[in-house]
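Below is a structure I'd like to ask you about.
With one protein chain removed, the remaining protein chains of the complex are shown where they sit.
Right, subunit A next:
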Amino acid sequence: METVSNRAGTPSTATLSLRALHKSFGTFPVLNGIDLHVQRSEMVFVLGPSGSGKSTMLRCCNRLEEPDSGAIWVEGDLLTGPGVDLNKMRQRIGMVFQSFNLYPHLTALGNVTLALRRVLKMPRAEAEAEAMAALKSVGLSDRARHTPAQLSGGQQQRVAIARALALKPTVMLFDEPTSALDPELVGDVLDVMREVKEQGMTMLVVSHEMQFAREAADRVVFMDGGSIIEQGPPDRFFAAPEQERTRAFLSRMRG
């Protein structure tokens, strides 16, 4: 794997690297050659109109979607291609979904411990201690014994973040984490994401939370039509976008 990544010239410093990623649904191209490198502890925010391919790109980063061509590396280890131990690689890539996807038959604690016990093979006591620490970090240690149905949307999403964090991943992917939430619950989830970033997590976030992007992101990437149109630090990106398409998108979003 080492030689492959070297031959392809991956920047060894990038925690997550996407190179020349292509993907079509049928004959419809969704990703037209995406190159993106996320550095350690960087929070990269992906903006773009719906259908721009941003969620598909994110889902390629743990191969929930299979790219047609191109390559993805996590800390220099190839994620794409034959012979990759996908289950092993996915432990290093946390994912948070728009619809939370908590396991409804398990408690919050059970949601977090499942992978710790079945993937990392931790004994129950150790897994529960780890899970409680993860729940504490999202401010929900007092909800450990609740089932998802007994939690608000914001609390469910925070449990989902804890579930991903507990595996101590190298990088966290967020797929519109606040889009399914009532407006008054969005703040709690964003606060947790801010804390996760402050802990030094590498994060790739697809979201429409512009204000949050402005405050917390290290870099903003704008996608349209399956390509990255423009990227830069949030100050410059929002104040002086270079591309016409970016300007049009931003003005639409501002209403």
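The working rule: a residue touches a chain if its C-beta (ideal position, glycine included) is under 8 Å from a C-beta of that chain, and two chains touch if they have at least 3 such contacts; residues count from 1.
What we mean here is this: contacts and distances are computed from a predicted model.
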| item | value |
| --- | --- |
| Record-based protein name (UniProt) of the chain missing from this complex, from "Acyl-CoA dehydrogenase family protein", "Alpha-D-ribose 1-methylphosphonate 5-phosphate C-P lyase", "Cell division protein FtsX" or "Amino acid ABC transporter permease" | "Amino acid ABC transporter permease" |
| Which residue of A:95, A:131 or A:221 touches the chain not shown here | A:95 |
| Which residue of A:14, A:167 or A:201 touches the chain not shown here | A:167 |
| Residue touching the undisplayed chain, where the options are A:51, A:104, A:123 or A:233 | A:104 |
| Residue of A:27, A:50 or A:87 in touch with the missing chain, whole complex considered | A:87 |
| Chain not shown, touching residues in subunit A | 62, 64, 87-88, 90-91, 93-95, 97, 99, 101-105, 114-115, 118-119, 147-150, 160, 163-164, 167 |
